[in-house]
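Accompanying notes for the structure given below.
Only one protein chain is missing; all other protein chains are in place.
Order as written gives the chain letters A and B; numbering starts at 1 within each chain.
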Amino acid sequence: MDTVEITLQTGTVPAVFDVTAAAARFVAGKGEGLLSVFLPHATAGLAIMETGAGSEEDLLAQLEVLLPRDGRWRHRHGAPGHGADRVLPALISPSLIVPVIGGSLTLGTWQSIVVVDRNRDNRTRRVRLSFLAG
Amino acid sequence: MDTVEITLQTGTVPAVFDVTAAAARFVAGKGEGLLSVFLPHATAGLAIMETGAGSEEDLLAQLEVLLPRDGRWRHRHGAPGHGADRVLPALISPSLIVPVIGGSLTLGTWQSIVVVDRNRDNRTRRVRLSFLAG
Partner (left out) sequence: MDTVEITLQTGTVPAVFDVTAAAARFVAGKGEGLLSVFLPHATAGLAIMETGAGSEEDLLAQLEVLLPRDGRWRHRHGAPGHGADRVLPALISPSLIVPVIGGSLTLGTWQSIVVVDRNRDNRTRRVRLSFLAG
């Protein structure tokens, strides 16, 4: 298995970060197999979605409805509402798999691999890319 | 890695499509390994759930609560409410893995692999099945 960890600067506002290009570079020339994308963090998740047409903002806005960053959370470390960030990975998993054929991701035209990160306290994120050939 | 793409006719109303039989046929005779099911579309997701006892309709009805197809979405291409379809894959991922033993899926008694598709604009869906032997 080939495996590397890349680092993202994720800033201090909730945002969605596209890691498709890094994943594509990682699998280039590697033939057939499965790419694992894994986020070793407990307050962010991974998704495969369209980017660049407003859906990132739509997702972040709807997460404020589904997991409000308000006072309801028992987990009280960090900034107010931070408990919501620790529940997010149960709904948006930090682990996903993309098949690779001929060294290329089999993503559809409108699909990108993104890190979904509402956490304001953690400015750097690591993403592990692993390729299992088959 | 063995990999194929199958095609589904998904119609023009929100629905859940069972692809378990196609997945089972694909892995038959293949021994031990991991089956990747991957949907190369940005407006639908994959789930493992019970079918045939009302839960598909329950899921679609509750998605109307969690991701309403109304005017809130910034993404405005396509039919009204279509922005909700582009957020769905963040909550219902287009990628999942099922272990295979002796050429059989290790699904539990009540589990089926389904495509969850609320999108009215896309009548045909592709599903990629990939098997990595181990």
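Heads up, the rule we're going with is that contacts are C-beta pairs under 8 Å (C-beta built on N, C-alpha and C of every residue); 3 or more make two chains touch, one makes a residue touch a chain.
Every value quoted in this text rests on a predicted model; they were computed, and no experiment measured them.
**Q** Among B:A23, B:A44, B:L91 or B:L129, which residue is in contact with the omitted chain in the full complex?
**A** In the full complex, the listed residue that touches the missing chain is B:L91.
**Q** If the missing chain were put back, which residues of chain A would it touch?
**A** 1, 3, 34, 36, 38-43, 66-67, 72-77, 83, 86-87, 89-91, 93-97, 128, 130-133
**Q** Going by the touch rule given at the top, which residues of chain B touch the chain that is not shown?
**A** Touching the chain left out of view, chain B contributes residues 32-34, 45, 47-50, 53-55, 57-59, 61-62, 66, 91-93, 96-99, 101, 106-111, 116, 132-134.
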